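Left out: one protein chain. Kept in place: all the others.
For subunit A:
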Amino acid sequence: MVRYRPSLTTAAVAVVAAALSLTGCSSSSSKSAAGSSSSPSASGSSASTAAAASAGSSSASAPPVRDPSTDLVIWTDAQRAPVLQQFAQSFATANGISVSVQPVSTDLQSAYVTATAAGKGPDIVVGATDWIGNLVQNGAISPLPLTAAQKSGFETTALNAVTYNSQVYGVPYATENLALITNTGEAAANPATFEAMVANGQAAVKSGKASEALAMQIGQQGDPYTAQPLLGSAGGDIFGTKPDGSYDPSQVGVDNAGSKAFAAQLAKYGEKGQNVFKRSIDADNAVSLFTSGKTPYLISGPWSLEQIRKSGLKYAISPVPGFAGLGPAEPFVGVQAFYVSAKAKNAALAQEFTLNYLTRKDVEEALYKVDPRAPALTEAYNDVSKTDPDIAAFQAAAAHGVVLPQIPAMSAVWGPLGIAEAAIVGGADPNTSMTNAATQIRAAIAKG
C-alpha cells in the first residue's frame, strides 16, 4: 500500500506537467484558430494573403497535405500551379478570402483520391477528363450544375468530355489533341493521305535530309493514345457508344473489322514491312528526333509546341492524315478541367470559383497565355485563334476527333491494346494479336 502511493503522486506530477504543456499548446492553437476565423473579414485580408503566399511557396516540395490555413484550397500539377495562383488570388481578393494553390508533382489523381477519402483533400482539383470515371466511382467529385447559358458557351466536345452519366462534373478550360507537325524544310506540309506522307518522308530519308520517315511514339509497350487517330481512320474503335452517345464498356471494339484493318496497316508499315513504325521511337525521343531534324513528320500534341518553337525549325501543323480510301483520322480529344471535391470543406466558395469565375472569357484567355492550349470556351477560343494560328491548326485537326473515354473501363484498355500494337509492329500476327487484346480487355472489365 505504502509503495503504491508515491506513484500516485508522481502521476499527479506527470498530469500537472501534461496540463502545463497542454495549456501552452492549446493557447497557441486557439490563437491560430482565431487567426483563421478572423481572416475572412476584411480587416484580416492582408495578413491572410501573406499567409496564402507563403503557404503556396512552402508547399512546393511537401507531400500532398491540405493547407489548413486558407479558405479555398486547389490542387494541380506543378507546372500549372504558379499560374493558377494568380487567378485564384484575384478571385480571393475580390471576395475577401484567402486561397492557396498547391502543386502535387507526382500522381495527382491517386493522391487526390486517397486524400479526399481521408477528409484531407482540397476543395478543387485540376485534371484531365479521363479521370472523371475513376473520381466518380470513388465518390471524390460532385456534379456542377452549370446553367444552360454557361453550357452553350463551351465547345461541344469540351462539354461532352466533362459529362458523365448525364451529369456535368467539371468546368473545362482547355482542349488538347494530336496533330501532324511537319518540318517544312524537309517535306511538304498537310499531306492528303497517310501513304502520301510516308512517301514524302521516305523521299526525305533517301535524299539524306532525314533519317526517319515519321516519328510516331510506340515504344516497347505501345501507345494507344498516339495510335488512336489511325485506328479511327481505319474504322476501328475502342468502345461502341450507347444511344445517348456515351461510351459503352460492354462493347469493346478492339477486335472489330476496322480495328483489324488498322492492325494490318501496323504490320504493313511495321519493322518487318516498310519500317516506318518503330518500337525504338518512344515518348522520350519522338519530339527530339523532330527538333533535331532527323524526321520531317511528328505526330504530337500542343504540349510539345514549346520545345518545337524553341528549336527554331520552320514547322506547320495539320490534321493527322487518314489512310487512302479509308476514313479521316480520329484523334482523342482530351480536356483539362476543374472539379469540385465531393468532400469540399468550402463547397459554396468552390462552386462560385469554378462556375462563375472560371467560365469567364478573360480568365480562359489568360490561362491560354501561360499554357498555350485551345481554350474550351468558344468565345475565348475565337479570340485566341485569330492571333495564334497553331491553336487554330490543332483545333482543325480535332474536326473528326472523338472524346477521350472517361469510363473507368478505359484503364483496362491501355495495357493490352498497347502491347498488341507493339507486338504487331515488331512482326507478330495482326489478327491474333488484336483478338487476344480484346479477350484480355473483356476479361479485365468483367472482373472489375
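The definition used in the following text is that a residue touches a chain if its C-beta (ideal position, glycine included) is under 8 Å from a C-beta of that chain, and two chains touch if they have at least 3 such contacts; residues count from 1.
The criterion applied here is as follows: contacts and distances are computed from a predicted model.
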Omitted chain (choose from "Glutaconate CoA-transferase subunit A", "Mg-protoporphyrin IX chelatase", "Maltose/maltodextrin transport system permease protein" or "MaoC/PaaZ C-terminal domain-containing protein") - UniProt protein name: "Maltose/maltodextrin transport system permease protein"
From A:V65, A:A117 or A:A257, residue that would touch the chain that is not displayed: A:A117
Candidate in contact with the missing chain, chosen from A:T106, A:Q220, A:Q307 or A:N382: A:Q220
Which of A:P82, A:P143 or A:G293 contacts the chain that the document leaves out: A:P143
Residues belonging to subunit A that touch the chain removed from view: 2, 5-7, 9-11, 13-18, 21-22, 25, 40-41, 71, 95-97, 110, 113, 117, 133-134, 136-139, 142-143, 145, 147-148, 165-167, 220-221, 250, 278-281, 284-285, 289, 342, 345-349, 351-352, 355-356, 408-409, 411-412, 415-416, 419-420, 422-423, 426, 428-429, 432-433, 436-437, 440, 443-445, 447-448
